Structure formats: C-alpha cells, structure tokens
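Quick notes on the structure that follows.
The other protein chains are all here in position, but one chain of the complex has been omitted.
Right after this comes subunit A.
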Amino acid sequence: MALPAARARGWAAAVKMAQRRRHAEAPRGSPSRAPPGSRAALYVHWPYCEKRCSYCNFNKYIPRGVEEAAMRSCLVTEAQTLLRLSGVQRVESVFFGGGTPSLASPNTVAAVLEAVDQISHLPADSEVTLEANPTSAPGSRLAAFGAAGVNRLSIGLQSLDDTELQLLGRTHSARDALQTLAEARRLFPGRVSVDLMLGLPAQQVQRGALPAPDPELAAEMYQEGRAMLREVGFRQYEVSNFARNGALSTHNWTYWQCGQYLGVGPGAHGRFVPQGAGGHTREARIQTLEPDNWMKEVMLFGHGTRRRVPLGQLELLEEVLAMGLRTDVGITHQHWQQFEPQLSLWDVFGASQEVKALLAQGLLLLDHRGLRCSWEGLAVLDSLLLTLLPRLQEAWQQRTPSPVQGG
C-alpha cells in the first residue's frame, strides 16, 4: 500500500501548526477547560469487514468491492457538515471504528483528519484511535496509519486461543495477533489497547449458532480477570476497560462523562447540541444504516442523519447517572453540577431508604466526592440502576411542578 504522501505531509504540517498553537494557548489554560459546548469527540464508522464474525452484531457489511474514493469523500463531507452544525471549536479525540477500519486506506483516515482540522480545530495531542484487526494490519500498514495521524491503536484480539478464534469466525490466529500486538507496541508505545472476550463457550459447539455464555462462569471469569489485572497494576477505569500508566481512552471517557460526540458514517450515533444551527437542546442522532443509502443521502444533503431525538433535561441526567457510574470515579459532585446545578446528588439520593440499603450493603458509595460503585457494586451496576433511576425520576418530578418539562 502506497503511503498517501501528500496528505500525510499536509497532516504533518497541520500537526506542527497545532503544536505551535498549543504552546501559544498554554498560558490561557489546558484544553479540557474549554466550554463544554465548544468541544466534542468524533466517531467515524467504517462499515466494511472482510467476513462476518459469528458473535458480532455491529453495523457492518461484506462489500463486493468498495468504492473507497466515494466512501472517503462522503465521510469527509459528513464530518464537515456535522462539525459546522455543532459549532464545535475543538475536537479532542477521533475514533475510527467499524466494521474493520484498518481495511480502509491510510489515505482515507488522513483525509478525514485534515477535514476535521480545517473546520474546527484538532489539536496535535488529540487522541486519534484506529480499530485494527490482526490480519488486516501488518506492521507497514500500521506505520502508514501512524503517518496519517493515528496515534492510538485498538486491536481486536478477542482471544489468544486458536480454537476460540475459529469459533468466533476470526480471520487471524493467536500467533498473528501477538505479532500485530508487538508491532503496534513498537509503533505506538504506551498507546495500544486490545479487546478480549470472556465467557466464551468451551470448544464443543454445534455448527451455526453459538450458545449463550453461562452466566455463572462468565461472572467468575469477570471477577478473576479484574482481580488479576488489578494485581498487575491495571486500573479498572470502567466496567470493561482497564489501563496501565494512565493510558485511558479519552474518547470513550467522553461517552461515560456525557460529553458531546459526533457520529460520522453509516449507522453512527452522536449526541450534541446543534449550536451552529442555533439549537440549544442536546440531540441523540443516528445516521442512516446501509452504506449505499447513507452515501446517497450524504451526496444529496451533505449528511445522512436519519433520526434526531431531542433529549430532555431528565433524560440527560439519567444518562449522566447510568454512564457515569460505569467509571471508577463515578459521578463527582462537580461533574453532576455541570449538568444539574439546582438538585445535588445528596438531594436526589441522600434520603432514599432504598439507596441507603445499597450503601449499607457496600455496593454503592455516596460521600464528599460524589456517587460511585464499590468494587463489588460495579459488577451488579445494572441492578443498582433499577433503584437509582426511578429515584432520580421521582426527585425530578417533585422538583419540577410541570411534568411536561421533564420530557
């Protein structure tokens, strides 16, 4: 694969410029202090895969020859449209997911990044992640993606057992995986993450469908796994995310902190306030699913947004609660106040008997820092939320005289 020299140079130039800008801006404050409405994360969906994996229910297609140039131009166009619409000044992370985005050419990645930097600002230290599959990403390709602006890799390892990999319908072997991992670590030191699956069925599998994982066994593997990772210095910063040496994924963190994110590409989801169009309400947006239709729409209208659902204040708070508690820091009082200045976490949860029972059971913590799960509580968060969400609704309704506003 030829290196997209011109674009890479363009991007490299941009990086240098950005670096200079960052230095100039530094005295005025760190990037994360920018007003929340003016920044966002960007997700870019590459919808194609080499073949279908037996477990995957993502929006992906097995192409009969991808018109990459057309796809590239549509991704660029949609990114431009949505960035303008959002009025976002600064993109703090970009995530190329899929599908198998490592099947796209580094050219495409570079083109999107360049467009992002043109419309809003993509600082040089922004996290730019690419999902890569071991077979589609030999070392030279990974280096090319690095030159295109990618600075973090998320590798779909899934398993290091060949039988399991076969069962999952993966195209790579454990050896391929380890080799890719080694290459990735060499090229992106300290900025590589891997996906692993647990609760996989043992080898006796009927042809066709995979049996559902045994919940008891999966629970045990989860507990054992997280305990082991803790021992070797990994921080469990979210339900299923672990990092060493502070290498958290900024992009995913934005999701759990209910920051703004734009979704570009077929079936991509976004959540942002369309400030560029004079909007004041956060919207949940979904792009058209099928790549062909999505491309037609992008060519016609500049974007393929299929659905826009305005999120009410209560809905937003529900998301802040459900997503925030997935992280190890949970919801700090400060974080909560950004979304709801009137009603504190104490107001909502402090007096509830049911919540007190969860605190007494040691599953939940509510203290001067905020609300968060204990180590044990994190594993049963979905049960805790069934108590916390109705409590939040109740507190909200008592606070707001007109339920209409609760949305």
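The working rule: a contact is a pair of C-beta atoms (placed from the backbone, for glycine too) under 8 Å apart; a residue touches a chain by one contact, two chains touch by 3 or more; residues count from 1.
By our rule, contacts and distances are computed from a predicted model.
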item	value
Per UniProt record, name of the chain withheld from view ["Nucleoporin NDC1", "GUF1 homolog, GTPase", "histidine--tRNA ligase" or "AP-3 complex subunit delta-1"]	"GUF1 homolog, GTPase"
Identified contact with the non-displayed chain, of A:145, A:188 or A:255	A:255
Contacting the left-out chain in the complete assembly, out of A:185, A:235 or A:269	A:269
Residues of subunit A in contact with the chain not shown	43, 215-216, 218-220, 222-223, 239-240, 252, 255-256, 261, 263, 267-271, 284, 286, 307-309, 315, 318-319, 322-323, 326, 357-358, 361, 363, 378-386, 389-390
